[in-house]
Each structure stands twice: as C-alpha cells, then as structure tokens.
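Heads up, one of the protein chains got dropped from this complex, but the rest are sitting where they should.
Note that the chains take the letters A and B in the order they are written out, and that residue 1 is the start of every chain.
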Amino acid sequence: MEVDDILRDFEKSTQKDQDLYKSLTTAMLNERMAPELLPYQQSLLEDVLSKISSQQQFLLDSHEYGDINIDSGIITSDFKLQLMIIETDIERLNYLVRSYLRVRLSKIDKFSIHYIDMISTNRDSKLLSFEEQSYISRHFKLMTDLYNGSFLKKVPQDLAYLDTDSGISMIVKPEIDQLVFIKVNKGDIVLELEDDDELELIPGGIYIVKYSLVRRYVDIGDIELI
Amino acid sequence: MSIPSHLHQNLMPSEVNFLAENEMIQILPRYSMKSIQLIGTKIPNLRALRREKVPIWVALILKSQGKCNIVPPKWLELGYLKEKYDEEIKNPFKFSDLPWHWIEISKMLLSKAADDLSDPSHQLRSIIQDLKEIRLVKSKKGFTELNESNIALTGLSLLEINEIRPFVLGVMNKLREIHETIDREGEEEGEEEDDDMD
C-alpha cells in the first residue's frame, strides 16, 4: 500500500468516526422528538457498541500495562490525562446510547399493545431490536398478569378485554399528527397542507409542522427533528 | 428503565449544553501532547502554540489542566454581539443569525475560560443577556401567530427553541385538536339533526 493510500484510508476512517458521533446524536434527537417509535438503528448501534467495548478494553490494558509506547513503563501525567479524555469520550457516547434506548423504552411501554399488533402482522419488521422484542412481550405479560390478578378477574368476561376496538379503541396509539420542531437539511421539500396550501421548506430553516407530513423525510435524513 | 414521560419530546437545558460541548473549537496548546484516537473523533498531535481544532469538551479539560488556551470563536466578541443586537432591533420580525449553540458556548467559555476572551466578562455577559432578552420578546410577539398547522422560526438557536417548546407545542396541539373536530374533507352539510343549536 502506498503512503497516499494509507493517508486516504486514515482520513476516511476519521471522517466515518465523526459521522458516527453525528449519526448517533441525530438518531437520539429524532427518537426523542418523534411521537412514534422509529425503526431501530441496528448497524449504527452495533458499530457504536463495539467501538465502545474495544475502547474500554484499551483503557483496561492501559491501566494495567501503562503506556506501551514508552519503554520505561512509567505512567506519565500526560498519559493519565489522555486516559481521562478517552474515558470521558466513552461516557459521553454511553450517555447518547442510553438516552436513545430509554426514550424507545418509554414508547414501547406506552404503546405496547399497538406495537405487539404491529410486529405480529409484520414479522421481519425492522422496528424493534431483538432485545426490544423480548422486552415488549415480557412487559405485556407482566402488565396483563397484574391487571388480571388485581381487578380484571373480578369483572364479567366480556368486559375484561384490554384491546377491544369498538367505539373508542382501547389500544393507545402514537398521535402522528402532533406538531414537532424540525431543521431542514436539504432543499426542494414542499409540504402539502390543508386546502391545497403548500409550504416550501428552505434548507437550514427551522419550522414547526405536523410530524405526519415530514416522517418520510426524517427517515431519509433530509429533515431532522430537534 | 424508560425515560420519564416529561422528557419525551423535550430536553433539559443541561442536555442541550451536552450537545453544544461536541462543537469544535480552536485551541492554542501550551505543551505538546500525542494524538488520541477517540470513538467520536481524533485529537491531533498537539504542539505548543500551534492552533488545532478539538471538541469543546476536550478543550475545557485541557484548559482546566493548564495545557492550552482557548481561541474564542469570532462571534464571541463585544463589537460583533452589539452589531447583532442592533440587527435585532432593526428587524422586528426576523431573528439575527447566531450560532446554533451560542448561549451554551458563551456560558461555558465565560465561566471556564474567561481569561482567554478578548473583552471583559461582565460586558460580554451583559450584551448576551440583552440579546437573549430581545430575542425572547420577539418570540413572545410571535406567539400571537400560533396556529394549528405550521410556523417558521428560522434563526432561533436550539436552547431558545427548547425553552419555549413545551408552551408552543402545548398551545398548537390544542388548537389542532379543536381544528380537527370539524371534518373539512367531506364538504356535505346538514346530515346531522342539528336544528337544536342556534
């Protein structure tokens, strides 16, 4: 490999790492602000989590063996500072990951019957991660056991359902017409409003609009929720 | 454990500050330090007195250890901010163009790197306070325009958005709920027996 190639590879990987941080932040904010659950960012999360664990391994090794680049094996204060920065970096990414996962859990808890219905009709749905799928069924079982044990067993059978759809639906669903703050990344987006009105979005612009009007642009990254 | 429900569709100011700490800033190292490969980014080799860009959170750690000075962003300067203030006054219906994290970054640098700023802290604090206030007054005037469908707020920074978010979305969503009670798609009328209403 030529030096140029190595340099180019290096630049590419640095670029990719920065994108990783940005992608994770965007994923967290989108998830945080969207009224509904967004598709689980499988490859992004795998990437981040594996990098976090290898960096943690590096920290462990460094604490044990010291700075491998220095023969004397003495841990300098500079090296300590570097380790502290690396540790902070891990903590910061951890925080983003946790925030991302926790807001997903709150939606899974709140709309569990709705999402259970959804994944049972579409088995290869990318909506939930494997762990989330087992979480949602356990959560649902715990909840129905609790309800049954504490009061539903005492009411007539035909009133004991939790998911009847006649009249007002008992299944709580996310309200996708809710208004959200958005930041526009790309041009040429025109939203169709009521009464044949249109709203042309300017790149870099900040708007409040109905989530349902922008969800497909959020999915492809042309619009971010903020 | 899931996030508390009041934080769904909302951020705490400290979280907005966290996001601001990821912005890049220039530093002037006082000593050399070997490059560090982080997960999110790479800190280049630092050499004394050679400017480099690093994330703000890294700059603040280095600064607290006396390893660098921070080169303040060019907008964090009395003359520039005064100009922006005048602009805010001149254009009553438009927000002047300030960085996405201007309040958080100025707060961090004022409290942790005041000696690196080109102007006296108390003067900077006071112009920032004035700017913040005049922009909030403008937002408030805009509240009379709240409606059930959409609004443009271009020019506001993330923290300013976050401050008014719960109120603005609360009102707009309620307006939307009332608006949606009328079925505007099917235009036919008089199907219901509504003679009893005057």
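The definition used in the following text is that a contact is a pair of C-beta atoms (placed from the backbone, for glycine too) under 8 Å apart; a residue touches a chain by one contact, two chains touch by 3 or more.
The rule is simple: contacts and distances are computed from a predicted model.
K.L.:
Between "Putative exosome complex component RRP41", "DNA replication complex GINS protein Psf3p", "NEDD8-conjugating enzyme UBC12" or "NADH-ubiquinone oxidoreductase chain 1", choose the name on the UniProt record of the chain that's been left out.
P.N.:
"DNA replication complex GINS protein Psf3p"
K.L.:
Under the definition given at the start, what are the shown partners of the omitted chain?
P.N.:
Even though it is not drawn, that chain still touches A, B.
K.L.:
May I ask which residue of A:142, A:172 or A:202 touches the chain that does not appear here?
P.N.:
The single option touching the absent chain is A:172.
K.L.:
What residues on chain B make contact with the chain left out of this view?
P.N.:
6, 10, 12-14, 17, 107, 140, 143-144, 146, 148, 159, 162-167, 170-171, 174-175, 177-179, 181-183, 189, 192-198
K.L.:
Please output the residues of chain A touching the missing chain, sorted low to high.
P.N.:
Against the left-out chain, chain A lists 168-173, 175, 177.
The definition used in the following text is that only the chains that are shown with their structure count from here on.
K.L.:
Can you work out the whole-Å distance between the CA centroids of chain A and chain B?
P.N.:
22
K.L.:
Per the contact definition, I'd like the list of chain B residues that touch chain A in the complex.
P.N.:
Checking each residue of chain B against chain A gives 1-5, 7-9, 11, 15, 18-19, 21-22, 33-34, 36, 38-43, 57-58, 61-62, 65, 67, 149-156, 158, 161, 165, 168-169, 172-173, 176, 180, 184.
K.L.:
Would you pull the chain A residues touching chain B in the complex into a rising list?
P.N.:
Those in contact with chain B are residues 14, 17-18, 20-21, 25, 32-33, 35, 48, 51-52, 55, 69, 78, 81-82, 84-86, 88-90, 92-93, 95, 99, 102-103, 105-110, 177-181, 191, 193-195, 199, 202, 204-210, 226.
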